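Every protein chain but one is kept in place in this view of the complex.
Each chain gets a letter, A, B and C, in the order it is written, and its residues are counted from 1.
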Amino acid sequence: MQRLNREQMAARVAKDIPEGAYVNLGIGLPTMVANYLPTDKDIFLQSENGLLGMGPAPAKGEEDWELINAGKQAVTLLTGGCFFHHADSFAMMRGGHLDICVLGAFQVSVNGDLANWHTGEPGAIPAVGGAMDLAIGAKQTFVMMELLTKQGQSKLVESCTYPLTGLACVSRVYTDLAVFEVGAAGASVVEMVDGLSLDELQGLAGVPLRAAEGARN
Amino acid sequence: MQRLNREQMAARVAKDIPEGAYVNLGIGLPTMVANYLPTDKDIFLQSENGLLGMGPAPAKGEEDWELINAGKQAVTLLTGGCFFHHADSFAMMRGGHLDICVLGAFQVSVNGDLANWHTGEPGAIPAVGGAMDLAIGAKQTFVMMELLTKQGQSKLVESCTYPLTGLACVSRVYTDLAVFEVGAAGASVVEMVDGLSLDELQGLAGVPLRAAEGARN
Amino acid sequence: MIDKSMSSAAAAVADIRDGASVMIGGFGTAGMPDELIDALIARGVGNLTIINNNAGNGETGVAALIKAGRVRKIICSFPRQSDSHHFDARYRAGEIELELVPQGNLAARIQAAGAGLGAIFTPTGYGTLLAEGKETREIDGKQYVLEHPIQADFALIKAHRGDRWGNLTYRKTARNFGPIMAMAAKCTIAQVAQIVPLGGIDPEIVVTPGIFVQRVVEIAPANATASA
Partner (left out) sequence: MIDKSMSSAAAAVADIRDGASVMIGGFGTAGMPDELIDALIARGVGNLTIINNNAGNGETGVAALIKAGRVRKIICSFPRQSDSHHFDARYRAGEIELELVPQGNLAARIQAAGAGLGAIFTPTGYGTLLAEGKETREIDGKQYVLEHPIQADFALIKAHRGDRWGNLTYRKTARNFGPIMAMAAKCTIAQVAQIVPLGGIDPEIVVTPGIFVQRVVEIAPANATASA
């Protein structure tokens, strides 16, 4: 089997974002999704620090450090984009106006609980940012992560052991091995990389899996 | 004794509004106060329908019906004024940013309860508008009213019989016969019109009155 | 390409159904989306719940909707005015339900809906008839009333300029409830004096970002009902 690399994962997520969607891409890995969105379609990227219609990074030397994204990287504004303050920005999420957010995760449970903000380790300095707002606010929360930790443990779990970000908020999980739907009915497999069987995936994931209707390999 | 007419009452209220104050003048009688504010001082009139820095009425024929006050009269905007939406407008009141509001009243109690929105009569159609927000939101709520009803009953009362607008919210009452302070300590007389004695006023008002410190006749 | 502009007011309101809840912008006649309301009247649907600051003025806008008998319930702060005779008549006949809300609570409840809050403790109305039966709480020595968000199926608002992504600016005090209603309705329909090309509105001065607006229809002021 051929695991997806991060670029391929980003491209896979991008494929599920329809034209017209209002989307927030979390900091880190999800930010890469922007590189794979079709340029001939209007997809609206929101950044929680107050912009809608976020464009690509500026050319080197043309950075404006008052035009940044949530990861504090210099960005640009598309024609038709706009600025607003933080309360309006978070109203977009919490009020259910945002269609999709894409977040990274430490763990996702089969019912859609998300853990992505805090390792819970003693001495760790916690930081949450907008993760909790995004997770529960967007109409759909997608997670993008490698299925296994470096130690080979599944990050798709029966029940999260890391501190939670939100309850029952994730609908889809995009990994290097498969795409899952999670929720009240448990986890189902939407698609797998070539050469991987459901049994093998089940073994790796370590949680009960069904094939989703119309699942493909 | 010489009762103040409405113009004189308005002028009297205006005298107590200092430069720099943010002020909302209620619809009806209080609107007249604007005519007596000093034109050489910066006093900021707010209208709850979304403007700050309200100016006088426009010349006849120059009305812009998208530039109106809370009483739906055409107004103007002073240089330096601005527009905003309703939630921000009421945040100005309810968040305690407005210094003074001036309201009319059916009744004010000696402890500062206000009744000015509803007669409570069967069949009356109630309408409250922004009265309740102004009454409890402004740092100081002034009432401007004739002391007696047409039937000769005092509108300064021990306890309001009309439905309340707000509890313990009025600090000063400007009437045609006297200016009162009201509050937890009861009602006191700040000043009276010429030729009126405290005893006479007491008789008319029908509530216990003290002379305020520094009261004048 | 996403283009939220509609060919006509009629097309813009074509899916508003019987029994819908509809926020309508405007304070008095300023900001009242008369042409959208006329199109709604022409559609013939009724049993509507209307959220507006007033209960109609004169013969146009919300007053016309009430006159036509399309309104089952109105949520507003100031129904009784010298020119609210259509509401008065229906109300006295028991044909329209009134939920009277202090204006600041109305604004705050609409804003709360747009922002996804579950409820708010508001200072206005405590100890009055309008808070009767409502939960209250003392917080830091001050009394508050618990109020719940007001959301709606549709918002009909009047803005000044708009673009195909739904970005809006307003004009003077016609702004009033427009920006917060746009955030609180499932489907916001804005009539604008002018639709400008994308980028025609400076990104710094957009008042309502397009995410809150689903449809935009240009109604040139020349064609607009006189709003006196």
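As a working rule, contacts are C-beta pairs under 8 Å (C-beta built on N, C-alpha and C of every residue); 3 or more make two chains touch, one makes a residue touch a chain.
Small disclaimer: the values here were computed from a predicted structure and weren't measured.
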Partners of the unshown chain among those that are drawn: A, B, C
Residue of B:M9, B:M92, B:A131 or B:V170 in touch with the missing chain, whole complex considered: B:M92
Contact residue for the chain not shown (choose from A:L167, A:L198 or A:A211): A:L167
For subunit A, residues in touch with the removed chain: 47-51, 63-68, 72, 77, 83-87, 89-90, 93-94, 118, 123, 125-133, 136-137, 163-167
Missing-partner contacts on subunit C, residue numbers: 108, 112, 115-123, 137, 139-140, 142, 144, 148, 169-172, 202, 204-205
Touch residues of subunit B, complete complex, unshown partner: 19-20, 22, 41-42, 44, 46, 52-53, 77, 79-84, 87-88, 90-98, 137
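Here, only the chains that are shown with their structure count from here on.
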Shortest chain-hopping distance from subunit B out to subunit C: 1
CA centroid of subunit A to CA centroid of subunit B, Å: 55
Interface hub residues of subunit B, defined as touching at least two other chains: none
Residue list for subunit C, restricted to those that touch at least two other chains: none
